[in-house]
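A single protein chain has been removed from this complex, and every other one stays in its place.
Every chain is named by a letter (A, B and C) in the order it is written, and numbering of its residues begins at 1.
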Amino acid sequence: MRACEEVQGTFALTIEGRGFDSRVSAGMHENFLESECVSCGACVQACPITTLTEKSVIEIGQPEHSVVTTCAYCGVGCSFKAEMRGEELVRMVPWKDGQANRGHSCVKGRFAYGYSTHKERILNPMIREKISDPWREVSWEEALAHTAAEFRRLQYQYGRDAVGGITSSRCTNEETYLVQKLVRAGFGNNNVDTCARVCHSPTGYGLGATFGTSAGTQNFDSVEHTDVVIIIGANPTDGHPVFASRLKKRLRQGAKLIVVDPRRIDMVSSPHIKASHHLPLRPGTNVAVVTSLAHVIVTEGLYDEKFIRERCDWSEFEDWAAFVAEPHHSPEEVEKLSGVPAEEIRGAARLFATGGNGSIYYGLGVTEHSQGSTTVMAIANLAMATGNIGRPGVGVNPLRGQNNVQGSCDMGSFPHELPGYRHVSDDATRDIFEKLWGVTISNEPGLRIPNMLDAAVDGSFKGIYIQGEDILQSDPDTKHVSAGLAAMECVVVQDLFLNETANYAHVFLPGSTFLEKDGTFTNAERRINRVRKVMTPRNGYADWEVTQNLAKAMGLDWNYTHPSQIMDEIAATTPSFAMVSYDYLEKMGSVQWPCNEKAPLGSPIMHVNGFVRGKGKFIRTEYVATDEKTGPRFPLLLTTGRILSQYNVGAQTRRTDNVVWHEEDRLEIHPNDAEMRGVHDGSWVKLMSRSGDTTLRALITERVAPGVVYTTFHHPTTQANVITTDFSDWATNCPEYKVTAVQVSPSNGPSQWQVDYDEQARQSRRITGKMEAAE
Amino acid sequence: MVTLTIDGNEITVPEGTSIMRASMEAGIEVPKLCATDMMDSFGSCRLCLVEIQGRAGMPASCTTPVAPGMNVSTQTQRLKDVRRGVMELYISDHPLDCLTCAANGDCELQDMAGAVGLRDVRYGYDGSNHVKARDNGGINLNWAPKDESNPYFTFDPAKMHRLFAVCAGL
Amino acid sequence: MNLHVSSRDIGERTLDIVSGMKSLEGPLLPILHEIQAEFGYVPQECLPIIARELNLSRAEVHGVVTFYHDYRDHPTGRHVLKLCRAEACQSMGGDQLAERVKSLLGIDFHQTTLDGAVTLEPVYCLGLCSAAPAAMLDGEVHGRLDADAVKDLVAEVRA
Partner (left out) sequence: MTVRIFVPKDAAALALGAERVAKALSSEVEARGIDATIVRNGSRGLHWLEPMIEVETAQGRIAYGPVKASDVASLLDAGLATGRDHALCLGKTEELPFLKSQTRLTFARCGIVDPLSLADYRAHEGLKGLERAVTLAPADIVAHVTESGLRGRGGAGFPTGIKWKTVLDTPGARKYIVCNADEGDSGTFADRMIMEGDPFVLIEGMAIAGIATGATKGFVYIRSEYPHAIATMTQAVEIAHKAGVVGTSVLGSAHAFDIEIRTGAGAYVCGEETALLNSLEGKRGIVRAKPPLPAHKGLFDCPTVINNVISLASVPIIMDKGPVYYKDFGMGRSRGTIPIQIAGNARHRGLYEAAFGLTLGQIVDDIGGGTASGRPVKAVQVGGPLGAYFPRALFDTAFDYEAFAAKDGLIGHAGIVVFDDTADMLKQARFAMEFCAIESCGKCTPCRIGSTRGVEVADKIAQGIEPEKNRELLADLCNTMKFGSLCALGGFTPYPVTSAMNHFPDDFRPVPLVEAAE
């Protein structure tokens, strides 16, 4: 089917036979589920309800009105038309005028919205004295009054800094803004952090240091002009499928591809796609490999001298060039520690430097390392050295994980930064907010998530307001997280479901879905997209209203009646958002920040005539091996990632039919490593690290190299993060999820830890007067 | 820019524009099943045919680019006859379940049948088809059951025409 | 032609064939011809291997295999008799001849005799229109066929 070819690039459909006998067929005369179909919906789209019909349309009937909104899954930020019948969502249809997705979609955004009406969704606020108690449903008033009283008590008893908040990169910009405002204005400290801490904080740091802005340089359309692409530490076909489709289209037109990844991801080789170079590096050696690419470019004179002289500081370049030219950065030396054949490194470097417009796309495989920030800077160096910044088809592009992780960073979710990446120590910035909010803002950075947990274990941090995050499952070293949470006196979780973190909560505030509120999301290309309310919040309030009500309960005088007013406040206080308003977004469809007097139409491409920081800065990137090392006890390296059908910790996708594609996390292991350990395909294995152990089933595959194992972290029963360590990025504390020394051995079934955890979770999810809510 | 005449209306469009696109710009709807904005046009449905003065045959408007001075007709009697004839063939291999079909009211096949004025299928419904499991007392090898394996959508080969028109280019 | 090959061998042979030919421009049809020459048909299990090696989807390879009538998804009889059914042969009594062959063999077109001796296939023109009616038996051509000649052909394949 052409939609499958041209739009999605999967080629899962064909016509079988010919003439009158010809018939549309999925795969090799297979049913859709068993075929190569990735359920992106493009064919259903191309064939509106004659052959391919959404089951929801058959059940509910034809939609009668629709609202354009933005998908709440990944950082691509696809626009959808939510087609409704009354208050019921009939289907989500990718919107062809969507500037990020251009009418395309993936299985998650297109179909996996059923969680919003899942029976496990919590619709009433609940509180409990102790986490061993069952939950008690209470009114909103009681829940909020209780929370406010507890936080005030804790601050009175343990000090102003004993409480903090975590903003959600799943929620809107406006909601994120309110949470950090609550912390700064209401709690009176800077103890606010966000999940970007655990994913792309090194992007902010690395790109900020080199270019001057903490975001990707391009729009997605840019990929249509690229000639050579480096993908490093990202798996776009699974993590950012709609972008992957656009990239694959460009590759089918002849652009070249270099993949730097320990795994043989689909982009390395799949229908009509073949990477020119695959650099299957050992996890943890990114800096060495990227620096080695630079070594080849510098020593072979392939750098863009004109660009560098015009746009960067030449003496800094010379210093950097001397550094990368050192013999220990040569591909031959780097081969010894990365395992990547020197010739592949040389070939890739030459191709990137000489193949035309070169662009780099990267993901968490870059950032979630002890040297995550260093790799980001090494990537930025590479782009500058080859002159690949400031026009369509080039650039450095983080593929951001969560729908609004860019926005949550923009909105001042970090303990050291106010909205717009302005340091809390900057008097002028503080002054703007202090005047507007009528409070004094601390000029000292607050606590990061890991520091909050440390402080909780130490007894100095006692209460936390967590909006839309499941830190227990998503943050590294689960045991440390649970110890920190257990040590607190008031853990407030605002979410759709009783998530894993809620097992340690004292207050549960039901959250709303993206379908139930107005607001904006900012995607990986800095695009501010409108989220529009398509149905009434089933829990009674949109998340921004809950935060406002909590603020009011704490005595703050907040009176927003619509999120547009919050955006107006953001625009008034944050220069890069100066022109943004709901009216303007209505007119433009969407805009990419910076959007202000200097760039009234927004900024699809950054650093066009010069870097934001002035001169682009070359920074030396010395490779320092992680302390996480393999040895006789833990001879394998575990790295983690995602799969197409599931999203992140799976809270949403696990509550949809997407589970048919991925019922459980599996451990990918190379046949050699499996044979050595007597592990069979599909059998249970025990996965051990210095931090802990878990069990899951094995999947024997050559996608991973010998010595490397891989798993996803979508299912709480697996708890892959029990295994990961507490090592983290030197600059930003971003945890080192991607490298853990492990051992794998055959097992009979779930570990004792998993059994205990299941029981604890079951206990902690009891609700008085209700049947057990646990599944 | 290229200036041409479509059904007597002069219109100027960028070079490389398809006749179909140019017609739309001129406010003229050419019947179609297979062309969508999301994909390259490829001319399989044979409903968007037009006549061009001085050219033989009936080219598909979706795959034929405009040319300067072209004089295009989209609604001659000959075109109407052929379109109705094509539609009659489509419907001769399509189930007659419009009233209970989930697509009723939002079906391009239905719309097009109306648009070309199809009132009668003279072939009857007893011939070879992909619609009925059994035919003339025997098993119909052309028929395949509905595929409900995907949790989100169904695939009914008995109603494949629109899909076929869209993807027959494979 | 080896009709008794295990799945594993099919995989290995397929990989050999594909590896040897994948550098051709547009290698799929030549590869499928070679596979059919090797196994006598195109085994289903070859398709995913071909797809992987040529960076195609399984669906695409399936679509191609099913489009061309030459590619069979199961083995033929020991002999393949192709009778031309096109107009030039019709004008010289090809239809009657076909009926005769069918009744002699007791099978219809696209069928194989129960003893596995012969598969009967229609063909639309062998380019022997000036020697009609014509047939091809295991790659050898026969023209100006008449009732006696086809009897001899049938006897030959039945032997």
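Heads up, the rule we're going with is that contacts are C-beta pairs under 8 Å (C-beta built on N, C-alpha and C of every residue); 3 or more make two chains touch, one makes a residue touch a chain.
Source: prediction; values computed, not measured.
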| item | value |
| --- | --- |
| Partners of the unshown chain among those that are drawn | A, B, C |
| Sole contact to the chain not displayed, among B:Thr12, B:Thr63, B:Asn104 or B:Ser149 | B:Thr63 |
| Residue touching the undisplayed chain, where the options are C:Leu15, C:Ile107 or C:Ala131 | C:Ala131 |
| Positions on chain A where the hidden chain makes contact | 14-15, 17-22 |
| Footprint left on chain B by the chain that the document does not show | 41-46, 49, 57-58, 60, 63-65, 78, 81-83, 85-86, 88-90, 92-93, 122-123, 127-128, 161, 165, 168-170 |
| Absent-chain interface as seen on chain C, which is shown | 24-30, 32-33, 54, 60, 63-64, 67-71, 86-92, 123-132, 134, 136, 139-144 |
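Just so it is clear, only the chains that are shown with their structure count from here on.
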| item | value |
| --- | --- |
| Interchain centroid distance [CA atoms averaged], chain B/chain C, Å | 36 |
| Chain A-chain B separation of Cα centroids, rounded to whole Å | 43 |
| Whole-Å gap separating chain A and chain C, where each centre is the average of the chain's CA atoms | 54 |
| Multi-partner residues of chain A (at least 2 other chains) | 13-15, 26 |
| For chain C, residues contacting two or more additional chains | 60, 63 |
| Residues of chain A that touch chain C when the two form their complex | 10-18, 25-29, 35-36, 269-274 |
| Complex contact set, residues of chain A against chain B | 1-7, 13-15, 20-24, 26, 31-34, 37, 39, 41-58, 61-62, 96, 103-104, 107, 110-111, 657-658, 660 |
| Complex contacts: residues of chain B adjacent to chain A | 36-40, 42, 102-109, 128, 130, 142, 144, 147-157, 159-164, 166-170 |
